[in-house]
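Before any comments, here is the structure.
For this depiction, one protein chain was excluded, whereas all remaining protein chains were kept in their positions.
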Amino acid sequence: MSADDRFAPAGGRAASAPLLGHDTEPTLFELSRPGRAAWQLRTTDVPATPLEELVPDAHRRVAPPELAEVSERDLVGHFTRLSHRQFSVDLGAYPLGSCTMKYNPKVCDAVAALHGLADVHPAAPASCTQGWLELMVELESALCEITGMAAATLQPAAGAAGELTGLLLMRAWHAAQGGTRHKVVIPDSAHGTNPASVTLGGFEAVTVPSDARGCVDVAALRAVLDEDVAGIMLTNPNTLGLFEEDIVAVAEAVHGVGGLLYYDGANLNAILGVVRPGDMGFDIVHLNLHKTFATPHGGGGPGAGPVAVSERLAPFLPGPRPVRVGEGDDARFGWSTPPRSIGRVHSWHGNALVLARALTYILVHGGDGLRQVAQLAVLNANWLRTRLTGTFDAPFDRPCMHECVLSAASLKKATGLRALDVAKALLEEGFHSPTVYFPLIVEEALMIEPTETESLQTLEALAGAFEAIVARAASEDGARRLAEAPHETPVRRVDEARAARQLVATFDARPR
Amino acid sequence: MSADDRFAPAGGRAASAPLLGHDTEPTLFELSRPGRAAWQLRTTDVPATPLEELVPDAHRRVAPPELAEVSERDLVGHFTRLSHRQFSVDLGAYPLGSCTMKYNPKVCDAVAALHGLADVHPAAPASCTQGWLELMVELESALCEITGMAAATLQPAAGAAGELTGLLLMRAWHAAQGGTRHKVVIPDSAHGTNPASVTLGGFEAVTVPSDARGCVDVAALRAVLDEDVAGIMLTNPNTLGLFEEDIVAVAEAVHGVGGLLYYDGANLNAILGVVRPGDMGFDIVHLNLHKTFATPHGGGGPGAGPVAVSERLAPFLPGPRPVRVGEGDDARFGWSTPPRSIGRVHSWHGNALVLARALTYILVHGGDGLRQVAQLAVLNANWLRTRLTGTFDAPFDRPCMHECVLSAASLKKATGLRALDVAKALLEEGFHSPTVYFPLIVEEALMIEPTETESLQTLEALAGAFEAIVARAASEDGARRLAEAPHETPVRRVDEARAARQLVATFDARPR
Amino acid sequence: MSGYTPHTEEDVAAMLGFLGLGSLDELFAAVPAALRLAGGLDLAPGRPEPDVVAHLEDLAVANRPCGRDLVCFAGAGAYDHEVPAVTRALASRSEFVTSYTPYQPEVAQGVLQAVFEFQTLVARLTGMAVANASLYDGAAALVEAVNLAAGATGRPDVWLSHGVHPAWRQVLGTFAAGTGHLLRDVPLRHGTTDWAATGFDDLDPPAAVVVACPNFLGCLEDVAAARAVCDRTGALLVVAFDPVCAGILRAPGEWGADVVVGEGQALGMPLSFGGPYLGLFACTLDHVRRLPGRLVGETVDAEGRRAYVTTLRAREQDIRRERATSNVCTNQTLMAVTAAVQLGWLGTTGLAEVALRSARGAHYCRQGLLALHGVEPLAPAPTVREFALRLPIGAELAVERLADEGFLAGVALDPTYTDGRDDGLLVAVTERRTRAEIDAFVAVMDKALR
Partner (left out) sequence: MSGYTPHTEEDVAAMLGFLGLGSLDELFAAVPAALRLAGGLDLAPGRPEPDVVAHLEDLAVANRPCGRDLVCFAGAGAYDHEVPAVTRALASRSEFVTSYTPYQPEVAQGVLQAVFEFQTLVARLTGMAVANASLYDGAAALVEAVNLAAGATGRPDVWLSHGVHPAWRQVLGTFAAGTGHLLRDVPLRHGTTDWAATGFDDLDPPAAVVVACPNFLGCLEDVAAARAVCDRTGALLVVAFDPVCAGILRAPGEWGADVVVGEGQALGMPLSFGGPYLGLFACTLDHVRRLPGRLVGETVDAEGRRAYVTTLRAREQDIRRERATSNVCTNQTLMAVTAAVQLGWLGTTGLAEVALRSARGAHYCRQGLLALHGVEPLAPAPTVREFALRLPIGAELAVERLADEGFLAGVALDPTYTDGRDDGLLVAVTERRTRAEIDAFVAVMDKALR
């Protein structure tokens, strides 16, 4: 690590900010000096009872946990420099397939910061939280309308939590029908959280292949369907960005054996206001508010994964649920737990501030605006697909929905360069990379989701960047340089194998 | 400009963010597309009277002024990328002499954003602005205590505005004594705003030289003093960072001829709580709240330049002034204009939100804290001066106050490299440059003000960077490379001559 | 139409032309006509931002937030600790806020290093070897801990102290329907877990023994006793800890915990009506390959510079799929970054000071309340920041009455803690409560209990 130990700890040097250089930013722990402090606490005049009288010896720490000791100034410098080492939607296009990295309106941040929302205690009595309860009831009904469902829970904190909640609803429903079923069908194109959730839901995942057109092979599906199938998990459009055209047949087949249809809403952005999961025959839907409804992704979260269900499943929803009691002027809001609730799935009421952002987004857009979101998201994706077909292979050469999956297979054959190399090279062209190597059924997959907030100029620049990369790959020099991309980023290609081989998961685990 | 026209307009490419590359960021106007819009305005239901009925033809625009038409998303991308092309205190040390670029506590931002402060109309009646009036009265008395003065005006919006206000007070006072005086004395080390203000104050600037020790040459001063001298403008410590040890003699001499002493408070950070301008004999003091009291400098402003005066000058202060009326519980606050006020110097009451920040800073520090600020600022400056003496020339080799002025004269003689080259090279070491070529009386001046918020580690890194630069200058290659520094910044050395020769001050003036 | 989509009519026309389409609807040709929404969504038409903000302000005004409106004495897992402007300013940097999971480490060193520092801080707080990059909340962390234990031991049983947060126990119960875990409730006695409760020795040995310290009633548990149960049964010890009390309490690692979970809200997050909060998860190195969620590791780049990357990815759902140790994907990274900033601000001395001051305030408040007529301690065991009382009136009634006086008096306890009665009140005091506030609270409580 000589290359970096030159620099650490480097005090107020800002050379780790790409603006000034490509050095390493020392950790908080290297900036730390005993005796330094940033904290300031309120003067309380509370009697200064000695610690010994407050905490029995057996429970008392010998010494306080060693954290870091820095001044406020160094704290600010450190995290501001780190922020300059981080790409984000606010810096530029982020066509990360399946993640819907759209621009998030700043007004949502302002709403989430409102004192009357941000500083409410989750256990305060309903008399003190009427605004929050109303907000949640309002959001629930909007989500039900958008999905074509009857009721929803807002508790799940992300999509995967929604999936598991939905699968437990499936299980509870079948149990109520007096039977237990053991299998849940998922397509081979499914997102990894789906099979993982199926297992946690106590089911066995049965995978059905996709057909040549990238959709569920209905024949193959029929073959696996039986009385032991609790249901099927689909996302539509699927992870190939393709609409499951046979969805009605699929629904009939699954319902035919008494199974339920679960809709993974991560791709809902494609169909907002155009077609609703409920109308396709789905019984359970989870939504990724942080994708479709523009909650910023926070470097990996928080999100929110509400689950909406049809009438027959409503009695099983998690509780307590915010409800309106009384009507008109003397309408109040309170909590109620459904009769056959599967129980809580969150410590409190879900990621409330994320819910407030989503409601804001929905109200600003309205029905028409949401429909337009879908239309333009699909327009952007198809423009890119068409423009880039030829530059890359198009495994499924037909119109896509909100994202398109291309393949670098031919590029690899011709030049040895892989989808990964294209992804890394794209960074230096000024864009975040698309999702690569997913879905698994496409070789050298490049999964590109521009979203509706990117302009035609941006799409042209993005396509131009892809084309320039492929053009450069033709020459040997070009290919060699691409294989080593990126060159200008704060760090070059990162040794992932070493990270796994010699695990250093904390600063204290660093080899001294 | 071929180098950049490749890129403009570049839509959502983020390659102008140093994180990803060193491209040019297109202007807002190049990102603009007719028909695009980000604005959203409240629904009012006000009758839609046609424009023609509202504005007479002669006054109506034919077409709205062409601004830029961008989406909110592109607006955010653009200014976020620009922010990544900008160095700041929050990124690292900024030892810009005479500017006191200390760390500005974030709590001040929070205070300035309080609804009850930020959204108050300046013409609202006193009954609606009691909080603001009290805040200003509280700040005024704190500033009077800090400067040793009797009263102050908070109206001036920056230091230079304070200087001119102070000079007009000087003029009004002399007039009230029944005479007009024409000359104001300033040392040759004075900041440029001093002579400029003297002229605008209707005086003639008489310059006195500094002696070998970097202080006002008292003999030379006495030689220019006469009955036509209205006063003298000094900053103490002066711009060489040296304390004017003969200040008492200077004060006696000036007062002796009936002149007044003006204190330029830009360097007050050096003496907070240690010695007060009033106690040195000054009659008029301006403060740079944005320097000493940690209002962020905003890329060049806003600031605030309150002027405090001794008892005898109080009747001349600008008005209206916030005052306390009544005492104890039924104390209220209102406005009053001094009997012989020189009049207003601001459209309203000064840069109010800057005043709120300064009061916050003063209350958090308190008397002791402010004194410690000065002590540590002076400690840091002397540590650097001592460490760097030898690496650079020390024209005045004695203890300094809050900043030290060194010289690259020997370096220039030995290597041809100038202070400017050192400044540019320092950028790549991860620091902002010191002030160069000021004060004018020091050849190849490097004016370094670390401030009290930088740690010893930061000072060591900074000193190490200076030393490394000078060491590299010894070799021919090194010197050549230094003469071309910086290399890694978003742009390389900028052609200032061309900017002045072919003025392009707006996008519309660009050669097509 | 919203101001967020950049497409001009010309753009749309040009793009449709490029695709050889005549209308936006044609983009959805693949959607069976019968399924398409004829009338569009039955939602109000879009409204401009300022209108919507006004509506959300109306909703906000209909709440009673903690602060000048309600002085907060409520806790139960959500605490009113100081959150300085600097934490808010840094954690809201848009680079942290508007990025996603760091799939491309070359342009994500900011988030990766911040999370690496977070992991280090949590490891130090818990006294464990490794911590993950966050989970949804405390309950989710407990669920993952139990899953880890079940996987590691191949056993279904879980011995769960009744002192664990009721909502967490409910969540565990909900998910147990899928995992098939058998949850055994271990009762409390005098406020702490009664590991000697009859009947347990006849049961199959458990995968995990779960204890909270401090527990839901604020009481300090004899974790050594829980450790002993594990040593006897071969179960893993799962300890639910509190990251603020950790400033003065012995670390779970020192008690011999195998897995430590906790709720991280107190580390810089506003009360937020319950979310987004921060699930803390740490364990010993033996279990790192079963660790749920993301883990950031240090490595080097092609030039040998220090760099960070998510590691041991083979555990995760996107690779391991139905055999993954957990299904978590999106976590609470922004809250982890917030906690790293907050812990950086507090530092070694600050966290201990917050814990000490909170304990002092709670001690002082408890004394004051116990002096009131008819108020009794619920348990004798020592407490730190939070304590439980029995009131002469219903706890919910007391809370309502004090709300009218400007105090959030605490949280009414689940009757299982008060042998079926509704008189249990859980009171929390943080370092932000002044003596004057506590005195006023006690005085108002006195009135309310009459």
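Should a chain be cited, it is by its letter among A, B and C, assigned in written order, with residues numbered from 1 in that chain.
Going forward, a residue touches a chain if its C-beta (ideal position, glycine included) is under 8 Å from a C-beta of that chain, and two chains touch if they have at least 3 such contacts.
Everything quoted here is computed from the prediction, not taken from an experiment.
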Task: For the chain not depicted, the shown chains it touches - done: A, B, C
Task: Touch with the omitted chain, as defined above, among B:364, B:394 or B:468 - done: B:364
TODO: Would you mind spotting which of B:105, B:187 or B:231 touches the chain that isn't drawn?
DONE: B:105
Open item on the list: Considering the complete complex, identify which of C:89, C:108, C:324 or C:409 is in touch with the unshown chain.
Closed with: C:89
- [ ] Name every residue on subunit A in touch with the hidden partner chain.
- [x] 19-20, 33-43, 70-74, 76, 80, 105-107, 109-110
TODO: Would you write out the residues of subunit C that touch the absent chain, in ascending order?
DONE: 49-50, 57, 61, 68, 82, 84-85, 89, 94, 432
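In the analysis below, only the chains that are shown with their structure count from here on.
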Task: Distance from subunit B to subunit A - Cα centre to Cα centre, in angstrom - done: 45
Task: Between subunit C and subunit A, distance of the C-alpha-averaged centres to the nearest whole Å - done: 19
- [ ] Please list all residues of subunit A that touch 2 or more other chains.
- [x] 22, 36, 40, 72, 76, 80, 84-88, 90-91, 103, 105, 364, 427, 453-456, 489-490
Open item on the list: Residues touching two or more other chains, restricted to subunit C: which are they?
Closed with: 2, 4-6, 11, 47-49, 84, 86, 89, 94, 107
